[in-house]
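Input: one structure, supplied below.
As you look at this complex, bear in mind that one protein chain is not there, while each of the others sits in place.
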Amino acid sequence: MDVLGISVLILLLLIGLSLVLDLMVGLHFRTSVIHVFNPFLVMEVPELIIFFFLMIAPFVYWFIKKIRKSRGQG
Amino acid sequence: MNRTIFFLIVIGTILLSGCWNKRELTDIAVVSALAIDKNEEGKYVGTFQVINAGNIASGEQGGGGENAPIRVFSATGESLIQMSRNAAAKMPRQLFYEHVKLLVISEELAKNEGINTIFDSLDRSPNFRITTRVVLARDTEAANVVKVLTAIEKLPSEGIIKTLKSAETMQGETVTVDIHAIMNALRSPGKEPVISAFTLKGDEKSGERIQSIQSTTLDANLQAKGIGVFKEGKLIDWLEDDAASGTVWALNKIQRTVMTLDWENEIDAVALEVIRQNTGVTIEMISGKPKISIEIRAEGDIREVKNQLDLSHPNILMNIEKKLGKKLKTEIEDAILRAQENKSDIFGFGEMVYQDYPEEWKKIKADWQDVHFPELKVDVKTDIFVRQTGLRNKPYFSDFE
Amino acid sequence: MKKRPSIKKRRTKNDVNSGISSVDQSNHESVECISSSLSMNIESIKKRTGHSPDIKFRKVDIGKNSGMKSVIVYVQGLVDEITVTDFIIESIMNSPRFSSEIMPQEAIGIISEEVVSMGGITTEEKWDSLYLSLLSGDTVIFVEGSNVALIASTQGGETRSIQESTTNTVVRGPKEGFTESITTNIAMVRRIINNPDLWVESMKIGSVTNTDVSIMYINGIAEKKIVGEIRSRLKKINIDSVLESGYIEQLIEDGTMTPFPTLHNTERPDVVAGTLLEGSIAIFVDGTPFVLLGPALFIQFFQSPEDYYNRFFIASATRFLRIFVFIISLIGPALYVAVTTFDQSMIPTQLLIMIAAQRESVPFPAIVEALIMEVMFEILREAGLRMPKAIGSTISIVGALVIGQAAVQAGIVSPAMVIIVSITAIASFATPSYSMAISARLLRFVFMISAATFGTYGIIMVFILVLVHLCSLRSFGVPYMSPLAPLIPSEVGDTVVRRPLSGRKARPKLTTADNKIREGEHQKPQAAKDTGMVNAFYQKRGKRGSK
Partner (left out) sequence: MEKAKISSYQLFVLMVLFQLGSALLVPIGMEAKQDAWLAILMGMTAAFILMYIYDGLYRYNEGKPLTEFLKDILGNFLGRFVAFLYVLYFVYLAARVLRDLGVALLTFAYPFTPLFVVNGIFILVVIYTVYKGVEVIARTGELLVVLEFLLAVTFIILIVVSGLIQVSNLKPVLEEGVLPVIKVALKETVYFPFGEVIVFLMIFPYLKQPEKIKKVGIGSIALSGIFLSLFMAINISVIGINLTARSHYPLLTVIQSIELTGFLERLDIYFLVLLVIGMFFKISVFAYAAVTGAASVFSIKKPSRLAYPIGMVILLLSIVIASNYSEHISEGVNIVPLYIHLPFQVIMPLFLLVIASFKYKKKSKTADEK
């Protein structure tokens, strides 16, 4: 979980950085915020499936590991 | 011993006689396309495009060169089923409808009589696949469409379907519909069908001959042209160009298309290839009246620039995005307006109302097409995102002064 | 959870039949040692082996008139019966050394020292080890009144004679291949390396099968740490049976999750000798002609013993070819799929049109076509392997006709695909090592699927992935891709190419201990300085001619 927190922290900080860079290029704040998220707006279905799979995979792995551990003890 | 013999006899009888549905491949004539016209006497004229398997055969025999890959028969009848019976009288083999890929309906028939009756019998028949594609024949008889040979593609019906699909993906002004979709639309009070049309350019007689596809230019050429709009089963309008593409956008059937934009006196100065899009339709009820909002998001790459635009600047791209969005918005709004003038809800908004607000729908269901739909408020919101600009960041003449 | 400790307990006691007769356990444990009564001994053996008829008891009177009785026990088929009758039974019966004064205990000594004229003879008091020897083909001699038994080494019986190896064939080089007998196999290597530094250690693995396993290495050349590692990994094995060297291989390799073999196996003594000289360790398993060699490097799987027997130009060229061919067998069909479905722009126009013309009549997408053909080929190969040899050729003819001709004529596959699949098939047979070839067989499908989804990009990505995986593998601690990665410049000469023998000065660094020098200085062949050895007459003629 600590690992997850660190990654989210890094992600958020760097999204912030990319926002700042957008501003420096000369975009408005609103458009730069839109620019951050608009790539996710036009995803196709297989793309979305891959997206969720990639995001969920570590939790599934973690979960299986936990189950195995508890089983190994019992 | 006796028992064994008895058993064998019984089994043998069953096995030997059990061939009610047996059809050898050499006993059937595979129909690949069916065209339906109506003659002066008011009878249906069916034109059957039958595959001449021997001439398609590939591999070492080559084949296909000398003889036409298809044979066309026609038959008349009061109803479709009678027509089919009459056709059987002309065929040495049993007609096999399971592989019909294309159904062509003539413009006349669609305009005057409507398509409701045809589709009932198609629906009932177990032999027709509901995925059979349907097109209209425009400015020509439906029979001509199935008679003409196509180049490159050996099977004309296959050729027409592929043309339809490539037009749909590359141009975005046609829709591919199948029997299933049309039937759904016909059945539902909240939706009207649209069907793409094909037209024949050139001499239809010589288009039937094998020589037609032996030269580099075709004597007769099939071409996708417009979308037919139906109301109560009858063809009432043709949509073309911007109206067609706006309709396809609103139908969420755009796959890829090219959008152009005028820029500083230059017409069609910027061309954007739309690569993928996402259309969302939401319905709100405001004081008993539905309000539709369509939200379209599309992304694509810039493919052509006629102006001295410096695409490496994000602000310019943003301008392009905005202008394209505006253009798309008016295009779609125009298309919806046209549909409202036609009083034909081809977008299926009524159906959406039914799904989201079934109670209210009951009240407005009866005169949805004629009263409520034309007055419907539709909000269109479009967002276009430019992603890439091709291999270059500036046009090659950017340094010209 | 419950089972494990009990197995371990039995293992430590080295019980022969632990897995089979737990009923006898209590009865048997009370009589751990041999009794002095003949009949009791016979009875207990019979009981222990379930009255198996192939265990023969031969009652023999000792000497002509000593009055002492003895029983000779052996397993029919495992022993060399001529030895038993000639050197044991006959000598005991006819020996004049015995008289009635001799005590049974003394008789044992006399038999082993003076009567039985055989090489290996030992005494034994414990049942456990006695059964082990008996069942591995030794003959046991009981004497009435003595609680010590004699064990004579009479192993023999019918075994396969040494034949030509079937899996690693060469044109030039020794033809003999290993047999199923571990002693024969060890002897075959000893015959090649006549050196006291060739050390063998043996152990028994498998709590039920008690299979003989030996490791062999050259002391001074093999790295001590690796030997120790292999020894400890072998000792750690706790399994009921070892039926083939594959069992050992899978239990001692560094990691299971890899398609690549991390231990080499061979059927040829000269390969074993050659790799031993490079510091490897050989693992012999009784009952199989396949000897394991470790640590194994990736590149070793592409080396054939013949490379060293042929001249270096040829050898280098063939090595190069093999690696090229391996890559083809990996990505051949994948490349076809990628090029026909994604990257049509990357092939010359003429070729593109040719392939397109062939694909015109094929009703399947390229990937389906490729999968059909590959699966068809795999079926043919599997069928060809399992069939009796007589039918095997029929299979190949039918296969060739079905795939090569009929399928193309019927328009199910395109001729280009047939070519690709055939090349791939032939290519996969060109890899000298079967275990490497089958791993390529599996990866080929991965490549094909990635090519079908992402084109050439997919192929490159999977290729990098495989490469990274290969680089991460180790075989007994030795990096799998060495000496290429990590690069050891002095040894690259014996990887993709093979440098002349005169240049192979040192043994591989990573696997050898102290003795690193292979050959002396100035080994490079040179032309004779003076031509005096040429026939004088010829020389004169030459001179005359030059005048």
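Here the chain labels run A, B and C in written order, and each chain numbers its own residues starting at 1.
The rule is short, and it goes like this: a residue touches a chain if its C-beta (ideal position, glycine included) is under 8 Å from a C-beta of that chain, and two chains touch if they have at least 3 such contacts.
Predicted, not measured: the structure shown is a model, and the values here were computed from it.
Within the entire complex, contacts from the absent chain reach the displayed chains A, B, C.
Contact with the omitted chain, checked across C:Leu277, C:Ile323, C:Ile347 or C:Leu501, is made by C:Ile347. Interface residues of chain A with the unshown chain, by the touch rule above, are 2-4, 6-7, 10-11, 13-15, 17-18, 21-22, 24-25, 27, 34-40, 43-44, 46-47, 50-51, 54-55, 57-58.
One chain is missing from the display, and on chain B it is touched by residues 256, 273, 275-276, 301, 311-314, 316-317, 385-394, 396, 398-399.
Contact between chain C and the absent chain runs through residues 342-343, 345-348, 454-458, 460-461, 464-465, 467-469, 471-472, 479, 481, 484-487.
As a convention for this text, only the chains that are shown with their structure count from here on.
Between the Cα centres of chain A and chain B there is a gap of 40 Å.
Chain A and chain C, compared by their mean Cα positions, are separated by 50 Å. Note: centroid distance chain B to chain C, computed from Cα atoms, is 65 Å. Those residues of chain A lying in contact with chain B across their complex are 25-27, 31, 38-39, 41-44.
Remark: chain B residues 276-278, 297-299, 314-315, 318, 383, 385 touch chain A in the complex.
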